[in-house]
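This is the structure I have questions about; it appears just below.
A single protein chain has been omitted; all remaining protein chains appear in their positions.
Moving on, here comes chain A:
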Amino acid sequence: MNAIDVRNLVKRFGDKTVVDHVSMSVAEGEIVGFLGPNGSGKTTTIRMMCGLLTPDEGEGQVLGFDLRHEGLKIKREVGYMTQKFSFYEDLTIEENLQFVARLYRMSPVDKHVADTLADLGMTSRRKQLAGTLSGGWKQRLALAACIMHKPKLLLLDEPTAGVDPKARREFWDEIHLLARGGLTVLVSTHYMDEAERCHRISYISYGKLLATGTVDEVVKNAGLTTFVLRGDTLNEVASALEGRDGVDQVAPFGTTLHVVGSDKDKLETALADIRARPGVTVEAGETSLEDVFIQFMAGSKDNMP
């Protein structure tokens, strides 16, 4: 049984279709990255999956419960970490955890709270108001509170926005640890490095699911060709290439220039005179996930409503 199995989810706000026939399956114990630009419908899709929004169309099961009719059962088994810190800032860390523990009717409350505090390493700071925590600690507290009731599915909505690299690394280690214990995780993110830490990724743009699979699959299926250019006159080269037929992206990466196109032959033709320039070398390069996403974003702008 898949932890998430939803088909053709549609959500409209007014006359704007925010989620447009999105289908998604996530196997148990899998970590799936949910990617897409701002306003692409990631949050709305996640909210539909945990029963916070009712889909206008579509159906499916989350943890085997019907999405439309068994919202309460889903809520009890799902941990949802919101994009914005949404615990009580005027309650202490301990009081927030107690609140959550009681709402899920965990018993004994004190032991669960004490264990969670110990795991977090926050036992000595338990009397601190949650509002006074730094971004990284708020995120850790939120995660701890979300997994306290031992959910089977964890939905994370841009959990690492505004968190420093070390805290992010630790956060992801924790996620992998949880997944090894059988927890299924769906996590939305902007960061490519985070996407690469997922078992699979799904890319959504303007409400439409554009690609899904492992990172390698997504890169391969995108069918992009990338050349890496090196040399001294790259600025000139970049402006010369901009807009040429067959050249979709020109992006400087440090001392190199990445040139990406979806049609290999056209790209070769476009680069022919550059190859001839003295002092510039052209080599075939690896297409990165980021290149693919930039390509998706450029492509989906055309069908933007």
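By our rule, a residue touches a chain if its C-beta (ideal position, glycine included) is under 8 Å from a C-beta of that chain, and two chains touch if they have at least 3 such contacts; residues count from 1.
To be clear about the criterion, contacts and distances are computed from a predicted model.
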Name of the absent chain as recorded in UniProt (options "ABC transporter permease", "NAD(P)H dehydrogenase subunit J", "siroheme decarboxylase" or "3-oxoacyl-[acyl-carrier-protein] synthase 2"): "ABC transporter permease"
Candidates A:T45, A:T82, A:Q139 or A:Q249 - the one touching the absent chain: A:T82
Hidden partner chain, touching residue among A:R105, A:K166 or A:R180: A:R105
Given A:G51, A:P159, A:G207 or A:G246, the one touching the chain that is not displayed: A:G51
Listed residues A:A27, A:L91 or A:A161, member touching the removed chain: A:L91
For chain A, the residues touching the chain missing from this view: 47, 50-54, 71-72, 75-76, 78, 80, 82, 84-91, 95, 98-100, 102-105
